[in-house]
Each structure stands twice: as C-alpha cells, then as structure tokens.
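What you see is the complex with one protein chain gone and the rest in place.
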Amino acid sequence: MIKSYKFKRHLANGFIYLFLIVMGIIWVSPFVYLLMHSFNGDVGGVGYQYLIPRKWSFQNYIDLFSGVGGNASLNYPRWFLNTFIVACFSCVISTISVLMVSYAFSRLRFKSRKKFINVGMILGMFPGFMTMIAIYYLLKAMGLTKTLVALVICYSAGAGLGFQISKGFFDTIPRALDEAATIDGATKNQIFWKIILPMSKPIVVYTVLTSFIGPWTDFILAKIIMGDNRDGYTVAIGLQLMTDATFKTQYYRQFLAGSVVVAIPITLLFLKMQKYYVEGVTAGGVKG
Amino acid sequence: MTYVEYRQLNPFQRFAFNFKKFISNVPHAVANFFKAIGRGIVKFFVGIGKGFYNYGTTFVKGDWATKLSYLIFGVGDFSKGKYYKGILFFLVEVLYILYMVFFGWTYLKDFTTLGTIPKHTEPDGIFEKIVYGDNSMLILLYSVLTIVITIVVFAIYIVNTKDAYKMQLLRAEGKKPTSLKTDIKDFMDGKYHITLMSFPVLMIGIFNILPLIFMILIAFTSYDYQHMPPGTLFTWVGLDNFASLFDVVNNSTRARTFIELTEWTLVWAVIATFSNYILGMIFALMINKKGIRLKALWRTLFVITIAVPQFVSLLLMNQMLQSNGAINILLSYITGQNVEIQFFNASPLLARVTVCVVNCWVGIPYTILSMSGILMNIPEDLYESARIDGAGPVKTFTKITLPYMVFVTTPQLITQFVGNINNFNVIYLLSNGAPTTHKFYQAGYTDLLVTWLFKLTMDKQDYNLAAAIGILVFIVCATLSLIIFNNSKSMKDEEAFS
Partner (left out) sequence: MKKILAILLAGMMTTAALTGCAGSGGSTADKGNSNGETKTSESTGKNGVVDVADFGDEDNITLKVWAPDAAVKITKQQCEAFKELYPDKKIEITIVAQGEDTAATQMMNDPDASADVFGFCSDQLNKLVNAGVIAKCAYADQVTAANTEESLNAGIIDNKLYCYPETTNGYILVYDKRVVSDDQAKTFEGVLKACKDAGKQFIMDAGNGFYSCIFTFTGGVKLDGLEGEDNDIQKFTDYDEDTAVKTLAAFGKLFKDYKGTFTSLDVANISSGFSSGKCGAGIDGTWNAVVNEKALGDNLGVAKLPTINIDGKDVTSISMFGYKSLGVNGSSKFPRSSQILAYYLSGEECQRQRATEIGWGPTNSTVNGEDVVTQNDMLTAINEQSKNAVAQVNMSSTFWDPMKNLGNKIIAEEFKPDDTDAIKKLLDSTIANIRDE
C-alpha cells in the first residue's frame, strides 16, 4: 500500500520533472539562439539558414564597439553610456518620488487623500503614449528636446503614479511603531527616514530596480524626443534602428550582439534582486 | 450570517464563503460605482456653492486688510505681521499678471477659434518669404497651460482670502501669528504630506495631467494629417471624431475598424489574461510542489524572459517566426521538408493564435513569480486542519489552495486584464498588427486599439482620431478598475494592520 503510494508519487514527480525540463528548454532556447548567433562569424544576415552557427567569432562584438564596417551615426558605446546616465538619474528621482508618495498615502492622514489615490489610479489608465506629442511640445517650450535631461524628466515625472505596490508594502508595517515613535517625540519626517525606510529594504530595492530598468527598455518616447539626434539615442532605440530596413541587412548580427550586451547586465541584476522583486510584488498584492 | 456563525466555520469554508461573497458583490459594486459618481457630482456643486457663500461672508466680516486682500494678495497676512506669507502671496499675483500679459493671454484669446491665419508664404523674387501666422497646436497647448495655471492661482487666491480672515480672527483673540521657523517645523510633521507630495504632484501635473487635458481636447478638433499646424490650422469639430468611429450605418472603414478591433482587443485581453493565469498557476504549483528539487533553478529558467528587455525578446521572436526564421528551419529539420509557415502574413487566425502563444511565453513567468510568493504564504494551519478532517490532496487543493489563490489574486487579475487591453509591446514588436487588410483603416488583424492608436499618431498623424480612441480605451479600463479596486479588500481593509 505504502509502496504503491510512493511509486505513484515518484511517477507524478517524474512527469513534473519531464514537463519542467521540456518547458524550461522552450523558454530558454530563444535566448540561447540569440547568444549563439551573436557569435556567428559566418557571412549572411537576416535569413540565416543554420540553427547553430558554422563559424564562431567575436567580430560582431568588436564591430559593435569599434563602429567598424559601418556608420559613425550608429554609435553603440555612446548609446550605452547615455542610457546608463539617464537610468541612474531617473532611478534616483523616481525612487524618491514613489517612496514619498506612497508613504504619504499609507501613513499620513490628510484631507482628500482618497481623492488623490483615485486620481492617481485614473491617470495610470490612459494609454501612455497618447500624450507623447503634447509632452514633446512642452519639453520643446522648455528648450529641452534632444537632450538627455528631457529623458530623465520623462522617465521620472510620472513615477509618483506607481505608488500602489509600495503603498501596499507600507500598509503592512504595524502602526504601533509610528505611535511609539511619536510618543518619543519623533516628527513624521524622522519616522519616515529613520524608522520606516530602514524597514522597507525589499520595496526600496524593488523600486530602484524597476525604475533603473525603465530607460533601458523604452523605445517610443525616447525616439520622439531625440528626433534626428542619434548621438543622444538610448540603447533601445539604437538597437531598433539597427533592425530598420536600411540597416537590417548589414547590422542584424550587430543587433544580436548589442541585444546580448544590454540583456546580460539587466538579467544578472534582475536575478540577483529577484528575491526583493517577489517580496515587493507579493507584499503589495497578497494582502488582497 | 452572523459573526458568530462565521467564526464557527472551518478555515476553508470561510474562504469559500468570502470568495462567494466577493463574486456576488460585483453587480452591487457596479451600482455603487455609479451612485458614487452621482454623489461626487452633487458634492462638487454643493462645494462650489459653499465656497461662494464663504467667500461672501468673509468679505462682509473682514476688516480693511482682509477686504483689500480680495484685490491684492497677501495684504491680510502682511498687515498682521506674517510677512513671509504675505510676500509669497503677493509674488504669486505679480507673476501671474506678468505671465498673463506677456504670454498667457496672447494664446488664450484664440482658444475658441484656434487661430485664423495659417503660416503662409509670399513670393519674393524666385524665393518665398515666410509670413508667420497662428499655430493651432501651440494655441491649444498654451491655452491649456494658462487655464491650469489660472485655476491654481485662483485656488491660491481663495487660500489667501481665507488666511487673511484667519489672521484677523487671530488678532482679535490677541494671539500672535506663528513664526517662519514653527511653520517649517510643521511642514516636517503635521503637514508633512504637503512636503512629501508637492514635488511629485507638480511633476505629475506638468507631465501627465497637462498633456492629458491637451490630448483629450484634441479629440474634439480636426487635428489630422490634413490639418498640420503651422502650415494649416485645425479647429473645433465637436463630436465628429467619435461619430466617425461609431458610424456603423454607412459602414465606414473607420467604424468597421474600431468595432472589429474592439472585439479583438477584448477577446485578446480575456485569452491573454486567463491563459497566463491558469498556465502560470499550474507551473507555479509544479515548481512549488513538495518533493520537487532545484526550485530556484526552475524559477530562474522561466524568469529570464522577464529579465531580458521586452524589445529584445520580442524582436527576436519576431525574427524567429519569419517564414525563413529559426522556427521554420527547425520544423524543416524535423519534418525533412521545406517548411515555410507564414505566421504573421497569411491567415488572421494563425497570426492571432501565434500572438497569444508568444504572449504566454512572455507572461507566464510573471504569474509564476507572484503565485510562488502567494503559495508560500498560505498559512500551514489550514492544511493541518484539513488533514485532520481527513481531506486528501485533491480536496485540499480544490478547497484550500485554489480558493485562496483565486481570492488573493483577483485584484491582480483585473490589473492584468487592463494591462492586456493596453499590451502595446507584444503586438507592436511581435506582429506589428499583421496580417494587414484593406478592410481596416491603418490597421491589421492583430492590432489592438492601443497599437492602432499608435499607428494613427506616428504613421498617419491622425491625432484627433487617436485621441478619441484613447479616451474610449480609458473609459473601459477606468470603469473596470475603479469598480474592482474600490470594492476589493485591499482598499477597505487598509487599516487592517493598524
């Protein structure tokens, strides 16, 4: 009896392992393909006829960073640097904004707080790029178009609207802590910085992470803001430009290499921070 | 059911009960939602009326300084010794007047017509001389800016009059106004929310609300590819753009496109949400099953799709699904024949199925992540008591795990549904709407309303139509979300941990 139960369980687990292995392969294989072909040293571009490259070389990466075999206007190292700078600045501003707003919504009680929360949610529901033309002209009026500053502003301006998850997290911190601190004479400001923030490592890391990744992946707003200024491009629009009809034939392999170069740091960062991500998401959502 | 009865239920019955209650509450929630809107409107007008009443009575009761602050900002505060506030108020007024005289009014005066003289050229020998005229776009944009600023200044004005009266009362009581230092201290404590919120709110105001108002207004103009300022002007057209989207009677291309794309968008949102949800749940259950090893490895394998930027993974997928891409090559290897399936360019059905399948590849990992967190959070004592009651693994699953997960993740499900209605990346990068058809106006079979909106904006410069679609998409999403969120536990039980 016990034996057959065990056998059944082993059988079930075996099936699960099989399933997970097959699915794991399906999930990962596109990236393996990407990685392999970024090292493809064979001639030929887009419609390559072999699944596994016949010749291996670093040439695509060398070309990508030295700009050899191509145009000065496709300057990948520059794009990378731009994105990094924008990501750093907007990450700092966004994180601070998000934490401030969600702290205020979660811990402070003030008039029309609920209204603010509702308005915040409503604003988040308009299709984002509906407003891009207007944003462009606003930035133009400020003389900021085609600059990295404009990108930093765009990526961090609306950050405050993404308060839900961190608000959810702050809600879970017992209120007794605040009360005790207030009795000890701490101001709200001190409570925020000295008590709540140190306790909120997961959500801080989560917010930093998401706002840092944002600029690496946006390819719509940045393109409109940068216009013809290819030196100001970010990695995402730069890589998209490489898949443009004019460049695709010559730059497809470099596009693959460039994708790998962006994907690797972000992936490593993400995997490292995965724990915080899960904690952040579940803390904000689980409470339900 | 009374509270006592409720307490007597065993834990999983309680969950079943709560779940049932949630579902049966939905119609009620819808009704409440509309009631709330109605109440809001009433409140708004009552508020305005009250405001006017206060405004009048304060003036009547005010002393000379209070009365004067109705004309000159800050006099009330200044005369009572609160200098910094008085000066700030006064500065606001001066700046506002300067703004209006030198900038605001020049645009606002044309708000009703949106300009009359377009930029044109006059012959100048063989050359042309440019004669600058109006620019509808800038008129509209800066008018909106001016209106928003005016509202803000008006609010400051009201605060100023109230403040003046408050100061007057304070003096009558023989008290001294608070010093700057105390006020700053107060901003770090009692009014800390103002300190925290003002910067984000300012940014959101400028870069979200202002453009949004502008684009909403665009939906009522003729701003399209034939009316591009400064060369040509556009003007107000009322509801024409919405009418053209609903012009089913004449079977216009735009109306047909709108209706069919709306259908597909909803079908897509349902399929995408539930396929990810259900399959993701199955994956998560498998990975988190007791006795399965290497949990971290499995999770990592799937999570890579989240970590890699979507424009990389989806553009890659797009290339792999081309008729000469990796998938077809692989199929050719397997079958030994030359396989060239046109995933995106041939049949609409195949393209739609492909998009949905690839979306699973992208979306399931998100579900796995959040579900894993939730599964670990299910209180162990639930299972314990179930086991004591003699429930088998199947029963524990259907009676505890499933209801718990469904119940806990329902708000997330809605967020995902709304997210899928607006799922721009997957469609734009993967199929870009293909296969195209002549039946649709600037759209293909797999286009969602949002990608259509984008194409209209970027490829066709039909800003007005795009704005109208944006508004309609918003109405659907906002209604859905507000109903759910305002009735979900997380909003009601905000203070649960307090």
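Think of it as A and B in the order they're written, each chain with its own count starting at 1.
One rule holds in what follows: a residue touches a chain if its C-beta (ideal position, glycine included) is under 8 Å from a C-beta of that chain, and two chains touch if they have at least 3 such contacts.
Just so we're clear, the structure is a prediction, and the values are computed from it rather than from any experiment.
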Checked against the full complex, the residue among B:P177, B:P230 or B:G419 that touches the missing chain is B:P230
Out of B:G125, B:G174, B:G238 or B:G291, only one touches the absent chain, namely B:G125
Across A:I224, A:I237 or A:V278, the one contacting the chain not displayed is A:I224
Touch with the missing chain holds, among A:S4, A:S112 or A:T246, for A:T246
It is residues of chain B that touch the chain not shown, namely 118-119, 121, 124-130, 225-226, 228, 230-232, 253, 322-324, 338, 340, 345-346, 435-439, 442, 458-461
On chain A, the omitted chain is touched by residues 42-49, 71-74, 133, 136, 140, 145-146, 224, 227-230, 244-250, 252
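The criterion applied here is as follows: only the chains that are shown with their structure count from here on.
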So, in whole Å, the Cα centroid of chain A is separated from that of chain B by 19
The chain A residues in contact with chain B across the complex are 9, 13, 16-17, 19-20, 23-24, 26-28, 30-31, 33-34, 46-47, 49-51, 97, 100-101, 103-104, 108, 110, 113, 116, 118, 121-123, 125-135, 137-138, 141, 153-154, 156-161, 168, 171-175, 187-189, 192, 213, 216-217, 219-220, 236, 239-240, 243, 256, 259, 262-263, 266-267, 269-271, 274, 277-279, 281-282, 285-288
Per the touch rule, the chain B residues reaching chain A in their complex are 137-138, 141-142, 185, 188-190, 192-193, 195-197, 199-201, 203-204, 206-212, 214-215, 283, 286-287, 289, 291-292, 298-313, 315-317, 319-320, 322, 324-326, 329-330, 333, 361, 365, 369-370, 372-374, 377, 407-412, 418, 422, 424, 450, 453-454, 457, 463, 466-467, 470, 473-474, 477-478, 481-482, 485, 488-490, 493-498
